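Dropping the structure in here first, questions after.
The complex appears here without one of its protein chains, the remainder shown in place.
Here is subunit A:
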Amino acid sequence: MAEILVYVDHVDGAVRKPTLELLTLARRLGEPVAVALGNGAADTAAALAEHGAVKVLTADAPEFAEYLVVPKVDALQAAYDAVSPAAVLVPSSAEGKEIAARLAVRIGSGVITDAVDIEAGDEGPVATQAAFAASFTTKSRVSKGTPVITVKPNSAPVEAAPAAGAVEALAVSFGPLATGTKVTARTPRESTGRPELTEAAIVVSGGRGVNGAENFAIIEALADSLGAAVGASRAAVDAGWYPHSNQVGQTGKSVSPQLYIASGISGAIQHRAGMQTSKTIVAINKDAEAPIFDLVDYGVVGDLFDVVPQLTAEVQARKG
């Protein structure tokens, strides 16, 4: 059976959810072989085996942390050479996309980014993409070389499918470009204890209507009552009310949760680009004409300072 290379996104050995989703998609195409790099790489094996990886190729070297992107491309290329896979799947993070694209040029293959689904097809994997702020759905293929495809979070279910997950050390030799861009300092993002924005099942977002950094406490309280991640519009981020890392939209994170709740957000096209594929959309806005209402499954025309706290209290009461 054809082998499918899956690039593993992990933090010190803890596999992130989008990678487990990739394993579900990879199993539709062949047998997943995972590639885990950097600190804790070997610790990923158990989780990967549990979700279908027949093999886990691991490599660690200081270069992965000390230089940008290219050492990881060198390693993925070494795995590609070793396995001769039928396709390469990579999570659609900013870094994942760059790694995938550079690998693709090197191996003479086309690349598809931000797929939201993949199916096996007669002429290789068929990827579904959401185009133009998700107003179109396209189906595409890689027509030259071995398909390299990056996949957005929340695009497939995480499924247990136990497999061997045999760990093998991957031999990597770094090329001359590997040390081109030095990482001279790194400040890890502080954890809020809330779910990761792109991976969360529920996202509660606030916009300009929240009107102040201190008022984001009511958005956070609603999020916490639902076990949700907190998002923000660019207007709220630009005003300094919430960190840029929480921005949802074209130049922020793109999210696709089961439930998206927008409070005090008008629904500009660039915001919609990042949340339009959410399953259920809810909005609270005092302007009945706000474009966000065109998208909603349920909308409340009202003042968020009345509606949101009442909703939070009600959620807490129902959860008892």
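In the analysis below, a residue touches a chain if its C-beta (ideal position, glycine included) is under 8 Å from a C-beta of that chain, and two chains touch if they have at least 3 such contacts; residues count from 1.
In the analysis below, contacts and distances are computed from a predicted model.
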Among "Branched-chain amino acid ABC transporter permease", "Electron transfer flavoprotein subunit beta", "Gluconate 2-dehydrogenase subunit 3-like protein" or "DNA polymerase Y family protein", the omitted chain is listed in UniProt as "Electron transfer flavoprotein subunit beta"
For the chain that's not shown, point to the residue among A:61, A:101 or A:158 touching it.
A:101
Can you work out which residue in A:6, A:126, A:163 or A:262 touches the chain that's missing from view?
A:126
Hidden partner interface residues of subunit A, rising order
11, 68-70, 73, 93-95, 97-98, 100-102, 104-106, 109-114, 126, 130-145, 177, 180-189, 202, 226, 244-245, 250-251, 258-259, 269-270, 273, 280-282, 284, 288, 293-303, 306-315, 318-319
